[in-house]
Each structure stands twice: as C-alpha cells, then as structure tokens.
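Some chains have been omitted; the remaining ones sit where they do in the full complex.
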Amino acid sequence: MTIETATDNKASNLWGLANPTRFMRFADSVIPFCFIATVLLFAIGLYMSLNAPEDYQQGATVLIMFIHVPAAWLAMMTYSVMSVSALGTIVWRHPLADVSLRAAAPLGAVFTFLALATGSLWGKPMWGTWWEWDARMTSVLILFIIYLGLIALSKAFDEPSEAAQPVAVMTLTGFVIIPIIKFSVDWWNTLHQPASVSRFDRPAMAPEFLYPLLVMALAYIALFFTLHLMSMRNEVLSRRIRSLKMKTARSKGIS
Amino acid sequence: MIALLKREIVSSWRSGSGALMGVLFFLTVVTVFPFAVGPDTRLLTQLAPAILWIGALLASLLGLDRLFTQEREDGSLDLLVMQSHPLMLTIFIKASAHWFTTGLPLVLATPLFGIMLNLSPAAVGVTMVTLLAGTPAISFIGTVGAAVAVKLPRGGMLISILVLPLVIPVLIFGIAAIAGASNTSQPFTGPFLFLCAITLFTSVLGPLAASVMLRHSAD
Amino acid sequence: MKLIVENLALSRGGQQIVSGISFELTAGEALVVTGENGSGKSTTLRGVAGLLPLDHGQVCLFDETGKQFEEPVREYCHYLGHKNALKQNLTVRENLTFWQDFMGDTLLSVEEALEEVNLSHTIDLPSNYLSTGQKRRVAIAKLLVSDRPIWILDEPTSGLDAQSVDMFSHHIKAFCEDGGILIVATHLPLGLKDTKTLKIGTEPL
C-alpha cells in the first residue's frame, strides 16, 4: 500500500460523490450574471421605494420597511436553504451540501441581524423603545442565536469533514423556529405587524408599498445567491488547500 | 437495557454529577429571586411558577456535556454503538437516566420550594404536574446537543446555547398550563396536552437525531 | 463461518489512512496486524469493527453454508481498543455484570471470567483502584463473559506482565481452537502459531 495509491483514492473518495470541479466551473460562469442582476434590482427597488408615498401614520420611517421586511424574509429563507442542505448531508452524504450549509450560515446571521437592527430602529419611533419582548422580535432573536450557535459549532471542530454531520443534525432540529417566527404574531397578539404581504389569501397592503417591497425582496434574493455561490467557491478552495497541506505533511513524513 | 439504566443511575449517583447539583442550583435560583423582587410577596408568589420552571430548565443543562463525552473518553461508546440493540433505544435509556438524576429530583423538590415562595398547595400540585410532564423533554432534546458535541471536551456552554432555544416551547406551554390552572380565564388542558405532546414527540425525535449523530462519530 | 474483507479504504480526519486492505478468515483462523506507529492498525481494526465509515470496500460475514448474515458484522464482534471501557466509579463486578447483561449471550459468569485472568480478589474493588495491567486484564475478562464469534483486539497485551501475556495467549489459542475468528494488532509476539499476518505499510503521516 503506497502513498500514491492512497492519495489517488483520497481524491476519488472525498469528492467522489459531487464533482466540485464541475461546480466551480458552474459557479464561475453564473456569478457575474447574479451580480449584475443584484445591482439592477437594487437600483430599481431603491428608486421605487424612495418614490413611494409617505405612510399616513408612519411617515418617512416607512422607508425602513423596504429594508426591514425583505431582510426578515431572507433570514427565514436562508435557514430553509440550510435545512435542505442539511438533509443533503445526512441522507446522501453529499460533500457540496455541507459546503453550501457552511457558506449559508454567516449570510443568514447577517440578514437576521439586519432584520433585528432595522426592526429596533423602526421600533423606536413606532413603539418608543428599542427593544420589546414581543413574540416576533424575540423569536427572530432566537433565530439569530441559533445561527450563531451553528457557526460556533462548525468552528469548534478542527476538521471540516468532521463538523458536517453535527452541524447538519443541529440545523434540522433547529428548523422548528421558522414556523414559530412565521406564526408568532398570530399565536400571541403582540405589538408587531401581522403578516400583510405573505398571507395565504391575497395581500392586504397598498400596491404602492407592495411593489417596491417585492422588487426589494427580489434584489435581496439575488444578493443572497451571489454571495452564497461566492462563499461556496471559497469554501471548496480552502478545503482543497487544506488537504494539499495535509498531503505534503504526509510526504514529508515518508522521506 | 435495564442494565444500562441501572449502571447510568448508579454511576452518576456515585459521582454525584446529577441529582444534588441540580437540586442545589434549583435552590439557589429560588433563593436569590426574592432579593431581586424585593419584599413584595404577592409579586413573588405570582412569579413563583416562572422561577421554578426557569430553575428546572437551567438545572437540567448541568451534566449534559458529560452524557456522551465521558463514554467516549473511557472507550465505552464504541461498545455501546456496536451492539445489536437499536442505538436509538440505548440513547433513549441514557436520556431517561439523565432525567431520573436531574429532572426527577427537581420535581420532587418542588413542594419544598413552593413553600419558600409561599405557593398555595393547589399551585404546587399543578407546578409539579407540569414539571413532571415537561422536564423529560429537556433531557431528550438535550441528548441531541450532547451527541453533537461528543467530540468537544468542554462543550458545556456550546451545548446549552444549542439546546436552550429548542426547549423554549416547553417552557412556554409549561408556564401557560400553570397560568391556566390558577385563573379560570385561560385554559389549562390545552397547553398541558401540548406539553405532553412535546415530550412524547421529543422522546422519539431526540434519540433519533442523536443516534444519527453517534453512529459514525466514534473515531 | 467466514469473514471476508475486500479492499478496504479508510480515512481519519478527512485523510485516507489505509487503502486496498483485503483478507479472508475462516473459523479458527487468526490474523495478526503489524506495522509502525501511525501506520493504521487501529484504523483498520475500527473499520472492520464497523466503528468507522468505509471509504470503499466491504466487510462481510458468511456462515458455514456460505450464505451471508444479514445483521451487520459488528454485532458478532468483541472489540477491545486502547481504552478499557470500564467506568471508574463502578466496581469490577458492576462493570463486568453490566457488559454481560448489555451484550447478552452469556458465556462465563463474572466470577469465572475474573478467575481466568486471576483477579478474583479484586472483584469488589472500584475499578479505578486497579493498576494499569489489572485494568487491562479486566478488559480481557470482558471478552470471556459474553460469547462472540469474532474478536478484534488492539494491542491487548499493552501493560501486561510476562505471565499475564502467557495467560492471554493461552486464552486466544483456546478461542481459535473453538472456531473463533481473531484479529489482533500488536507490536509484540503473542506466541500464536500458523497465523495469517497483515503488514500495514510505512507510516503515511
């Protein structure tokens, strides 16, 4: 059993399931388009929101909504993406699934933080306090904690491939928070606005707010995918570098 | 399996990791709250269920980190995993043992603390019942955290961070049930049944997730 | 009964440690795994015992009639690793009784097993009172309390004194004669005759 065969097999088994080389090519080709789409959508979205009429009760602060609401939606969407990736890791042991999970976590944390920050910025004029222990704010805060917890967990292992399974399992168990966030406002009657766009019957929001909001949401989504692809690419690269380092360490061990 | 249960309980009793630590922590929590609330006994009585539940919740976190880490360090984990018993069951038993040594003592100690917070006997009864129904869920959810951190020698804090958000629903319904029992305006059975449901639910899902985790974690 | 291992490849911490490992053992045969420190003996044994995911290759067990058992191989194995799997704060008796009940298929009683490794006098001592070698011997007694057709032993004699080593090699001989399958990784000769040997290549790391 010589090292050559060993390393060959390594190459074939670690990345055997997925073909990251193909993924890299795919990413390289797609990322520019995503980027352009993001820029365009944000341009349109911001333009529309700035021209949106002032709300009769919220005044200019309504502008925050166009940042806040999509951020909140993305916070939840990102977690859903992560949960799907987690399934990929647990069921099919698909290396790329783990890569995407790890890449998505920090993004999700940032979006959640954005929702929290803008939310509490908005809360000050609306409710007079930065922070209320209102059902939705709290549940989103918990989502934030879960994100950070997952990131911490994946950092706690010194070998990425060892972190995959634990993080995936934890991500799936954490998914319960999403429905809680979604329906918290309906379960406990609280300060926070009940869903008026993402409702199962037709939206109850004036179109002049609705359309810019939707465009902004699209912009956020485009942004998410751009960043996600980019950080996935970095993750793959860093792992390759890592295993190269290991390999050289081994060859040194032989000589 | 009885063998495992016995061994777990004896072992953790000998090393005192569970029972007493939990109860005393519980006691501490109960003791210090009055100093924050001040002399107002009415408020205190009103807070009592909350205090007891918080105490129970946090106390159950103690010793979670050792649940599997220790097995791994002394080499037992390998053998536990290899046997023909379904791994889920093995973990279920360990979780139950953890509850017997941390959750149950708290439930039993409740009347004592109820007196300290001058709760009405009825209220004490209700609190005990809800704790009895709810605390097992904490242990079951806890096993997932413990399994996930099995390779981390000092994962105590991390495990708590991962587990606490998940047990919040237990807390919510526990408190709600007590509130329901005390004043007629709110329902009792609803939240209580929810509580039982959660416990049953987690008693399956917790060990399941943990077993997925442990099957190949042993290296 | 026949154990077939076909070109096994195993990795640790994302790095492939061993690959292309194949051997066949029929009832009564013993395989001695040797190699330098860090060559991958323990890794191989853990792979066969089903304690590590296989990168590729397979481990199967067939009965006399040549049909494969459907249960995973690990359920037919005793695994003795570098650690002894004894709970510090339980007595020797408690430890052994637990493993006996938990593993099932009782073979010897706890007392007899301890007699075999001549430690009967320590039966009621808490197991952290035992010396290193005594602990190891209790772990060997663990192999005798419940019946398994396959023994996978990782440096079983480390810390044993000369006469305990004889005692031990007597036990494994007896086990093989009763048609057991033995896989043992060791740095020291165990006084086994006509065994297959598997030499694992030079230290990869």
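Couple of notes before you dig in:
For reference, chains read A, B and C in written order, and residue numbers begin at 1 within each chain.
We adopt the following convention: a contact is a pair of C-beta atoms (placed from the backbone, for glycine too) under 8 Å apart; a residue touches a chain by one contact, two chains touch by 3 or more.
Everything quoted here is computed from the prediction, not taken from an experiment.
The complete set of protein chains in this file's complex follows the formula A x1, B x2, C x2, whereas only one of each kind is placed.
FYI, only the chains that are shown with their structure count from here on.
The distance from the centre of chain B to the centre of chain C, with each centre set as the mean of the Cα atoms, comes to 37 Å. Distance between chain centres (mean CA atoms), chain A to chain B: 31 Å.
The distance from the centre of chain A to the centre of chain C, with each centre set as the mean of the Cα atoms, comes to 47 Å.
Listed for chain C are residues 13, each touching two or more other chains. Among the residues of chain B, those touching two or more other chains are numbered 216. Every residue of chain B that touches chain A in the complex is listed here, in rising order: 141, 144-145, 147-149, 151-152, 155, 158, 161-162, 165-166, 168-169, 205, 209, 212-213, 216-217. Contact residues on chain A toward chain B in their complex (touch as defined above): 90, 142, 145-146, 148-149, 152-153, 156-157, 162, 165-166, 169-170, 172-174, 176-177, 180. Within the complex formed with chain B, the chain C residues making contact are 12-13, 46, 49-53, 71, 74-75, 77, 79, 81-90, 94, 97-99, 101-104.
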